[in-house]
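All protein chains of the complex are present and in place, except for one that has been dropped.
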Amino acid sequence: MKVFQTIIAVVLGALLIYAEADFPAWASSKSPANAGELSQYYIKNIYDETLVPNMVTAVLADYRGYDTLFETVVVFTAGLAIFAILGTGVMREKKTAVPAPKRIYSEPPFDLIVRISTRMLVPVIQLFALYVLAHGHHSPGGGFQGGVILAASFIMLELSSDLRAEAAKLTHRMSIWLGIIGIVIYAGWGTLSLFFGGHFLDYDMLQALFPLDPLMARSHSMLIVEVGVAFTVSSIMLLIFRQLVSGGYSIPDKQA
Amino acid sequence: MIIEIISITMIISGLFFFLGAVAGIIRFPDFYTRMHAAGKGDTLSTVLVIGGIALYYMETHHWEWSAILVALKLLAIIIFIFISSPTSTHILMKAGFDAGIKPKLKENSENNTTSEES
Partner (left out) sequence: MDLQTLLVSKLNYWIFVILMIVGIWAIMSKNNLIKKIMGLAIFQAAVILFYVSLASKEHGTDIPIYPHDLIHPEHHGEVDHHVEEDSAKAHGAYEKHETAHHEEEHVKHSDDHDAHAEKDAHHDTHGDHQEAAHGVAHHDAHAPIADSINADDFNNPLPHVLMLTAIVVGVATLGVGLSLIQRVYRIYGSIEENEILEAIQNASDDGLTLQPEEEAAAQQE
């Protein structure tokens, strides 16, 4: 059986390598991806239309903003799915092959070195996360990257001490609420421009709301939707970590 | 020219210390000694390699303020690795000790209590 599978994999690889002969050479400017009209338009015109030096953030949050909105919704839905699979106390009543453990954690591990170093590092990590979020316009960064770093700081707090005590400080309900708030910020900002006569997520029209010209309105709106994305991504990543690590038992019994 | 030589020396010695750490991880006989080798190699070689890179960068950009700021950011990376890597080594060793891994000691030494522990 394994031989059969290996043969399939090797045949697939050989077919792909045979198809490689027609691919354009690496890093050529004449390849269809690089010489296409859309790519050239973006490279030439992004600064003139949005005043944002980082082309990737401009395309992600403005030109393809609809896509990014639903990417955020996908992250939120994945968090909800994990919560529904693992975290609602469903596993405790069912008769299962592996019985539910009676005691999840022993004494919360108190280690002075870990406590002190976590205490030193977490504020710096959170500040760096906010820096990455705010500098998405000028350097690689933006909402997703900043949100993940922010989640990493909370995960570090939970790893270094008692998971249940830390989970009680930022409860599951609060995590899901923060995820919802992020999506509401993003979709709400897009809906706001409907009131001014533009399309959904058309940031040009928001110049009537603030005394700005359309280019700066687009640049600032990108920052606001990235903040929404960071809310959702950070809280859902934390939720995913908590559920996976504890097998769904990070909620105390009375909340389940 | 001199700065380039210094930075190349730093990078190569950083790699040399990393090689020693890797050899230690593979060849040491016991869990605790292997973790010790990992913790050592991580910090010292990181300082040397990143320090060499920072020096080279500042030199090729003629010691402008923007280059010094970049070198300060690299220094922040070094500080972060210095704080986090030995802590993780410590916590891994502690977890190993709590899980019951016994250190490998000499047979007839008086510190060897493993045969007496029940």
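Letters A and B mark the chains in the order given here, with residues in each chain numbered from 1 onward.
Just so it is clear, a residue touches a chain if its C-beta (ideal position, glycine included) is under 8 Å from a C-beta of that chain, and two chains touch if they have at least 3 such contacts.
Since the model is a prediction, treat every value here as computed from it, not as a measurement.
Remark: the absent chain touches shown chains A in the intact complex.
Among A:R64, A:R119, A:K169 or A:H199, the one in contact with the hidden chain is A:R64. Across A:H138, A:R173 or A:H199, the residue that sits in touch with the chain not pictured is A:H138. Take chain A: the residues that touch the chain left off the picture are 1-2, 5-6, 8-10, 12-13, 16-17, 20-21, 23, 25-29, 31, 33-34, 38-40, 42-45, 47-48, 51, 53-56, 59-60, 64, 67-68, 71, 74-75, 77-79, 81-82, 85-86, 91, 93-98, 100, 138-140, 144, 213, 215, 233, 236, 240, 243-244, 247-248.
As a working rule, only the chains that are shown with their structure count from here on.
Every residue of chain B that touches chain A in the complex is listed here, in rising order: 80, 83-84, 87, 90-91, 94.
Here chain A touches chain B in the complex through residues 111, 113-114, 117, 120-121, 124, going by the rule given at the top.
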